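Have a look at this one before I ask anything.
Just one protein chain is left out here, and the rest sit where they should.
Letters A, B and C mark the chains in the order given here, with residues in each chain numbered from 1 onward.
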Amino acid sequence: MVKTYIFRFLIAVLTSIFMGLLYMGIGRKFMARIRRCYAGPFYQSYIDVIKLFSKNSISHNWIMDFGVMMGFAGIIATVVFLPIGPFNVFPDMKGNIIIIMYFMTIGYLGMAMGVAASGNPNATIGIARALSLMIGYEIPFALSVILLIFANRSSLLYDMVLSQHGSFLNWNMFRYPFAFAGSLIALQGMLGEQPFDAMIAPAEIASGPMVELSGKFLGFGFLQHASQIFLETGIIAAMFLGGGTILGFFTKQLILYLITLSIAAVFSRYRFEDAVKFFWIIPTLLVLLQLVIFLA
Amino acid sequence: MIGKILLSGVLISFLSMFVRKRYNYFRWILFSIYLLLTLYFLFLWRNSFYYNESYNFLSLYGLNFSLNFKITPLGWLFSFFTIFLTFLISIFSIQKNIGEDSEKLISFFWFYLIVSNIGIFFADDFLTLFIFWELMTFSSFFVISPGWIKSFRAVNYYFVLSTLGAFFMLLGIGFLYGGTKSFSIESGYTYLFTLFSINPLLSVFITITFILGFFTKSALIPFHIWPAQAHAEAPDDFSAFLSGIMIKYGLFGNLLFLVPLFLLIKNYPSTQIITNGIPLFSHILSWVGAITSVIATFLAIESNDMKKLAAWSTVANIGYATTSIFILSSYGIAGGIFQIITHAIFKTAIFLALAAVKYRTHEREMHKLGGLAYKMPVTFLTFLLGIIAAAGIPPMNGYASKWFIYQALLSGHFPFLTIAIFLSSTGAFMYLFRALHSIFLGQLPEKFDDVKEVPFLMQIPMYILMALMLLTGVFPGIILKPINSVLISFNLQPVKVTYNTMFSTLSSVDSLKVFLTFSGSFAFAFILYLIGKPRKHVEPLDNYTAGQDPKEFGLTRELYHFALKFYEPFEHMFDSYRTNTKEFYDSFERKVNEFGNFIKESYSKNIRYSSYIFIFALVLVILYGWLVW
Amino acid sequence: MMIDNRTLYIYSFIIFLIGIYGAITNRNLIKILVSLSIIETALNIFLVSTGYINGSNPPILHSGMKLISPNSINISDPLPHALVLTAIVIGVGTTAIGIGLTIKLYNHYKTLNVNRMGDKDEL
Partner (left out) sequence: MNYNLPVLLIAIPILFSFLSLILGSFNKILSKIILISVIIFNIISGICIYNSVLKNGNILTVIGNYLPPFGINLISTYTSISFLILLYIVFLVASLIFVSKNDDRADKISSVLLLYLASSTGILLTGDIFNLFVFIEIFSISNIILISIKDKKLSIKGSLKYLIITSIGASLYLFGIGFLYGILGTLNLSEISLNFDNISYFSKVFIFLFFLGSIMAELEVFPFNFWISDSYAGSKNYVNILLSGLSSIVALYIFIRLFLTVFGYPTFISFSYSLPFNVKTLFLTIFGLSVIVNELAALSSKNVKRILGFSSASSLSLILLSLSTGLKNGVMAAMLIAISVIISKPLLFLSSHQIMKGKGEKNLNSFIDGFRRNPLFSILFIIGVFTLVGFPLTPSFWGKFLLFISATEKISYTTLILVIVVFSITIELFYYFRLMHKLFIKDENIKVEKTKNNFVYIFSGILLASIIIFFSVKPYFTQNIVEKTTEDIFDKSGYIKSCLKSGEIDDR
């Protein structure tokens, strides 16, 4: 029985890495198109990862290695709990949303710890910004999760998906439009895309947390970002777009990612305390409005 | 049997007074042996519930004052985990006191704290509860400020607030005694329940006196300022006891008296206003808990002193526990008690780690520390696991209790309470990482280059606590089974739980599988790490100045440690509505002093004033007599 | 005009009030002590007047008076007179001590004015 779990675990992890890198490659080409210039082939990100893992790298102490590994492990562990379309690693815990939300924080904690151990002040300033931004976008995201839990009387993503099958009209996107808008903005913050990427602002803090990472550590960061894209878009897809078959699920993820990229291409960077204020006002009010409508 | 334990505690405390100053640590060995004994007895009684014992003291005119104890499941659970954690703390403080020739008094009063701890948890009637409550307040006064000048200002918030609360509770007990002619808690809240319909004003007044008594002790909204002061100033191992155990007495009081009262009201809703399925009163109290946790989290984000930060996080966690207790559903109460126990475990771990840091560096301000992880790996690991548990991240026990609270809140349809709890738990992650980074990661200052790991005796409690956190995290059933027996004593239906999975209406979690997935993915990452080219170790400073000697640039390692104003922009967001309750209490005290001065001034300055007072008094008496006749 | 008990009571009460007024409003310590003795005298008048019975003889048993039954002799009640005696003695005692202390106080403060006696440092 354990063998099947390990086998399913590997499938989930590898698909998340593979698809994540694919989305990044397509995303890069998409951004280049918007800026009317040409980007490398869509498989460019695979090459980068293989290149990074083959170069030698420097590290300051054992906590840096331990932290980066822990960060990546956290994100993979969360992906395991995400129902990729109909496929589930654990039959009895089909995508418990609360576990996913809390497991993500392990990813952040691991990465933050590894980067902070590098001793570079730019890295820690980046992490401080990332964390305060996190408290910003978590509120609207949590509100929409609560709304859906109240709607389906269960906190399993699987049940949320079940409630949406049938014609695409009864997707949650249409049933709770405001909540969908709020969580889309939250997704923007989660992925750390353009308007809310104060934490890796290259100009101010030399790309923040990644300042000390080199070689395979940067590779780990890359992979973590890739599976993070796969995870977050997967959650929103499951919650609001009724993740159907595997292929349908992937396409929905890609569409969501491209939407965030298109917003990113247009907006310039927010100061992160204004970003937090923005998160606490507009998306939260949207989802609150939806909640009030639902409760009334 | 309980009486013998208490008596032996008092006797040993006098015995410990005669140990000479040089062998100070021998006192603590005595203390931990005593704790081990009590632990053994407690373990013996684990299923002999409802065994009671009474010692008759004084019977003045039919009022028989007697101390009587009863082992209730709630009392047993609380006393077991508190004594166990104090045992760990006492091992830690043996080592801490080897060097110091600390005052004889501290260990003397520690015994009284433990005696009152057992007394409170096993008290069967109000009189015993009040006696040990007073004993605990008086003895904790001396331990928090053993003669340090600065610590008096800190401890007097705690002392004045808790004595005020205790005496208001005495007023409430008086009223209940008026009604029921007996001190038993059981008849107390049934009488109060019937009183709600007859004379609502009096019953609300009585409940408020009890709320004052319990909420001052467990530091909720209007009285939330004393933990930050008391913890910062108390001796380090005592602040572990203070925040791990002493702050729980208020919650124990709630569970003992207020929760059964509200359950009664909930089951037979007569005139009481029922909102959202629970009485309005307890709904307000759960809101008080939620607001405390949010405010405490934001204050913790701003604090730069590591022990103040930990104290504020205790206040926040107590806020969660109160919110979930006052939802009155079986999941709510189970979640609350579970949160209290897990919080006690990981908060003791965090505070012991902080005490170890202070033992080595004698420094409390976080920006003066840094990079201690490279020198003190064991303390770093304890602190890390404590942080993971405090933030409620899955493999550790913090997650299990948070999960329970969410189930209670969500199934009970309290959306806004869930948001408040969620806000404070994400906020918790912010200030916990701040502590982790500023103390353990970042740059190691020159003066701490020769800092060594804490001696082995101090490491034992850390190992045990780490193992405990993981164990209760992966197998939550260990703690949930006794909690179920407590729920049965509240005649609520128990929570469905096996040793490693927790079920609820919304979803179920198998924490063993969660732990296995995490370790599996960690192994996967480790394999990936081995595939990559081996890394080269480089000194951090060589990196920035590209090999040149940083001393020429006048750069010391401290300059590179970013810790002072960690979340400064985030704090500026709240500048406009920053109310300072400490200011309020200080000004209140100043006014009382001025008024007292005015009275004294008017007397002793000269007889002229006193004659005015004399005439005024005479007129008052005559007027009074004339009006009242 | 025969002065009966009622008017005596009122007079003594008025003198008492005068004494009280004097004790309160005076600044000079000696004047306060004088008003204290005024109160004493008011009291004594009051006490004696309680024993007075209208139209009765002074309570001295001379040889001619036969002692048949207490009600028949028309004498005023002797007991308050005895009380007044002790009250006067006590009044004298208190005033003597008062004046002794005022002299001592004068040596310290060099003034008898009550207002200027309270000096700050003793608080």
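Just so it is clear, contacts are C-beta pairs under 8 Å (C-beta built on N, C-alpha and C of every residue); 3 or more make two chains touch, one makes a residue touch a chain.
Everything numeric here is computed off the predicted structure, so don't read it as measured data.
> Among the chains present in the display, which ones are touched by the chain that isn't there?
Every shown chain touched by the left-out chain: B, C.
> Touching the left-out chain: which of B:160, B:555 or B:573?
B:160
> For review purposes, identify every residue of chain C that touches the missing chain, sorted by number.
Considering the whole complex, chain C reaches the absent chain at 5, 16, 19-20, 23, 29, 32, 36, 39-40, 42-43, 46-47, 50, 79-80, 83, 86-87, 90, 93-94, 97-98, 101-102, 104-105, 108-109, 117-119, 122-123.
> In the complete complex, the non-displayed chain touches which residues of chain B?
Within chain B, the residues touching the omitted chain are 57-61, 63, 65, 103, 105, 127, 130-132, 134-135, 138, 141-142, 145-149, 152, 155-156, 159-160, 163-164, 167-168, 170-171, 173-175, 177-178, 199, 201-202, 205, 592-597, 599-600, 602-604, 607, 610, 613-614, 616-618, 620-621, 624-625, 628-629.
By definition in this document, only the chains that are shown with their structure count from here on.
> So how far apart, in whole Å, are chain B and chain C when each is placed at the average of its C-alpha atoms?
68
> Please report how many Å separate the Cα centroid of chain A from that of chain B, as a whole number.
Going by mean C-alpha positions, chain A sits 36 Å from chain B.
> Between chain A and chain C, what is the separation of their C-alpha centroids in Å?
99
> Would you give the residues of chain A that are in contact with at least 2 other chains, written as numbers and ranges?
none
> Tell me, which residues of chain B touch at least two other chains?
As it turns out, chain B has no residue touching two or more other chains.
> Quick one: in the complex, what on chain A touches chain B?
Chain A reaches chain B through residues 6, 9, 13, 53-61, 63, 65, 69-70, 72-74, 76-77, 80-81, 89-90, 92-93, 96, 98-99, 102-103, 105-106, 108-109, 112-113, 116-121, 124-125, 127-128, 131-132, 134-135, 138-139, 142-143, 146-147, 149-150, 153-156, 212, 215-217, 219-220, 223, 271-273, 276-277, 291, 295.
> Report the residues of chain B in contact with chain A in the complex, numbered from low to high.
371, 373-374, 380, 384, 387-388, 391-394, 399, 402-403, 406, 410, 413, 415, 418-419, 422-423, 426-427, 429-430, 433-434, 436-437, 441-443, 505-510, 513-514, 517-518, 520-522, 524-526, 528-529, 531-540, 543-544, 560-562, 566-567, 569-570, 572-573
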